[in-house]
Each structure stands twice: as C-alpha cells, then as structure tokens.
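All protein chains but one are shown in place.
Then we have chain A:
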Amino acid sequence: MSKPAEFVIRPKSTGIIAMLLDLWRYKRLVVYFSVRTVRMRYKETILGWLWLIIRPLIPALISTVIFGKLAQFPSDDVPYLVFFFTGMSLWTLFNTALLYATRSMRLNRRLVTKLYFPRIIIPLTSIAPFVLEFFINIAVLIGIFILFYVRTGVCYVSFRPALLLCGIFFLATLILAWGIGFVTSILNAQARDVRFTLPFVLNMWYFITPVIYPLSFIPEKWRPLAILNPMTAIVEGFKWSILGRGELNIWYVVYSLVLVLLVFSGGLYFFSRAEAKFIDSM
C-alpha cells in the first residue's frame, strides 16, 4: 500500500486551487463521463446518428424561407442558408450546452449524493454531446459549401490564415457556457425555477445575438449596446473568420473574450464555494 495522504475535512470549502488539483487527479473520469453522456443521449433512438444531420437542417431551411426569402434579411452577401447555418451552429452549441449544463446536477443527483468525486466534472462533461453535435453541424456546413460550389462555382469559405481563428470563437462559446453553467447547475439543484426561466432567457438572447441577421443590420448608434452581449462578437467573429465578409472590430472581440474569462472564473469561484453545501438540499 502506498503512503497514505492526509486530508482534513472542514466545514469550509477547500478553494479553487484544491478543486482544480482534485479535478486533475480525476481527469480520466472527465473522459468517461463525456462518453457516458454521449451514449445516454443517443440510446434507444431508431434514426440514431441520422438525427444529428436532420435536426439542424430543418430549422435552417425554415429560417432561410422566413427570414431570408420572405423577410429579405441581409446576409453579408452570401446565400442566406450559408450565412444562417454558420451562425446557428455556434449558437446551438451555446444554447444546448448551457441548458444541459444547468440540468446536469439534477440529472446526476443519485451519483453526487452517494459518491465523492469532483462535482465540477458533472457540468463540465454534460456538454460533451453538444460539442459532438457542433462538429457534425460543421460537417453539414461543409456539405452545404460543397453543394454551392458544385452548383454555382462559388466557394463561400474564405481560405486565409484568419480562418483558424474560428477555433477561438468556438472555445469562447464553450467557456461562456461553462462559466454560466457552473452557477446555474447549482441553482437549479436548489430550485427548479432556473430550469423554467432559462429557456426564456435563451430565447431572448438568441434574438439579440446576430444569428438571423448580421451585426451591420443593427443601426450604428445601437451597435455599442448590442456588443454588450458577449455572444454578439463571438458569433459575428465566427462568421467573419469562416465567410470572410464584412469588418470585424478587434475591440469588440477583446471585450467579449475578457468578459467570457471573467464569467468563467466567477462561475468557477461560485462553484468552489457552493460545492460542499448544495448537496444537502438535493
């Protein structure tokens, strides 16, 4: 037997550093839980993987007809379907990741009330299926690009070094969803109000984020207000890096990234404080 390590159990939480060290010790569990949540999501579906492709396409086609064709929304001079699908992929990642991170603690109630492991693994891994779905959406998007290329001979992907920046916007989306999810997962474990309120909030949030319209659609004087929403610059930047249309204000992006990191550390801090106590109210 190895030399036993001593641990002191106290009423107060052990703090962020200890929590992160503990998380590192349990890193394998992060992998296992991620795989587990993915499996759980797709078990007992007949169409299985087919759902992954069908689900994003239907709202994309509907939105293309309503906003692109009927309402004639501008779309940065690319076909509306391409424009919308690019922004929607990232928004869907944020939306579903946050919703499920929020529900995660309640879904794993039995586990967290009967076993010890770093609880942060639960909201952390709950988003795994949505990261997978995001990559499938991107694959579908690539399919759409190819389709347009074959039919019209125009390639809408702008191949340039800045294309790689889309990875940063993807990560920022994850980190923001985590940061908020750390807080909401614990609040939701206490009161289900959170779960009922959140979809409304996300619905509103969707409309103030430039997904169905470009940022340039918003009048100049209102733009600073729109940019307060951290998702604005993220979604806009994601579309910019892939489609290469329009201008991207670097300060908007810096502001968003700083805000995202602040929210993430705040969420982490909240989680480390509340971790030891919220179990009792589950």
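FYI, contacts are C-beta pairs under 8 Å (C-beta built on N, C-alpha and C of every residue); 3 or more make two chains touch, one makes a residue touch a chain; residues count from 1.
As a working rule, contacts and distances are computed from a predicted model.
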> The chain dropped from view, which UniProt name applies: "tRNA 2-thiouridine synthesizing protein D", "Dehydrogenase", "3'-5' exonuclease" or "ATP-binding cassette domain-containing protein"?
Replying inline: "ATP-binding cassette domain-containing protein"
>> For a quick check of understanding: of A:Leu29, A:Leu61 or A:Leu107, which residue touches the chain that isn't displayed?
In response: A:Leu29
> Looking at A:Ser13, A:Thr197, A:Ser216 or A:Asn229, which residue reaches the missing chain?
Replying inline: A:Ser13
>> Just checking the interface: what residues of chain A touch the absent partner chain?
In response: 1, 4-13, 25-26, 28-29, 32, 36, 39-40, 43, 110-117, 186-187, 190-191, 270, 274, 276-281
